[in-house]
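Structure first, commentary second.
Here the complex is missing a single protein chain, while all its other protein chains stay put.
This part shows subunit A:
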Amino acid sequence: MSPRSEAGRPASPPAARSGRYRLLPYLLLLPGAAWLFLFFVVPLVQLAAASLYDPTGSLSTGYALTWAFGNYPTALQAYWPQFGRSFLYAGIALVLALLMGYPLAYAIAQKAGRWKNLLLVCVIAPMFTSFLVRTLAWKTILSDNGALVGLLRDVHLLGPDGRLLATPVAVVLGLTYNFLPFLVLPLYASLERLDRRLLEASSDLYASPLTTFRRVTLPLSMPGLIAGTLLFFIPATGDYINAELLGTPNEYMIGNVIDSAFLVRLDYPQGATLSFLLMSAILAVVFGYLRRTGTEEIL
């Protein structure tokens, strides 16, 4: 907000004084680019090729690249329920996480005062233990003879034989819990920069607290909200640990199918095909989302 001084702006640097300076940005890019090429682009191409292998091949008889585009409709037909479930569970978990995460991030950023750092540590602390261990802990929390199920049965929110573990509810709760920090941290960063004086100005200009939230707080936290949403939704959609540990095959998501295609059934072409389908579906959702929110420039 500080006034700009036209005179104080440095003159643009003399264009391309020497070849060394012109190449500098590319040299700086080189290590990262090489890394990405070797460990992302090359495997990706390999995966794309694998998805087009002859589906009748196997690990023992060998695979042949036969440009079998038919793998895609076949895989989609066989596993569309798991695809649907992935997006449904991740979507519900995202809504739950937003309902909990936004107020949490707002409270830490604007209201926590000297407790701010402690609360932030609390958000991050679970990350110090393994994802797997945390999900196993949830298995205990949600177990049939655990305190939570007992309480819910007592207040008749669950029937006498009702359970949480091995239900879609357990999977969604697990997803919500495991990915919540990815939503909260970028949101916190955005809300922390929010100038309280803008909220006062809004209030001074006839905006009720709710209107101030809609017209000032929410738009100004949009970058963090979008980043957090993506960081939450993308891994949650591809996750298979929660469905594996907290659900049954009836709750399996597409990640579980890919996992078993690669590691159990050793059906590499199908695993690769499903991976590519998942990737395209997520990209489509993300682009659709970014178009709606109109903030392509943040990516």
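Definition applied: a contact is a pair of C-beta atoms (placed from the backbone, for glycine too) under 8 Å apart; a residue touches a chain by one contact, two chains touch by 3 or more; residues count from 1.
Rule of thumb we're sticking to: contacts and distances are computed from a predicted model.
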UniProt protein name of the chain not shown, from "ABC transporter substrate-binding protein", "Aspartyl/glutamyl-tRNA(Asn/Gln) amidotransferase subunit B", "Polyamine-transporting ATPase" or "Cation:proton antiporter":
"Polyamine-transporting ATPase"
Out of A:T140, A:S208 or A:N250, which residue would touch the omitted chain in the full complex?
A:S208
Of the residues A:P103, A:P219 or A:P249, which one touches the chain left out of the display?
A:P219
Counting contacts across the full complex, list the positions on subunit A that touch the omitted chain.
1-4, 195, 197-198, 200-208, 211, 215-216, 219-220, 222
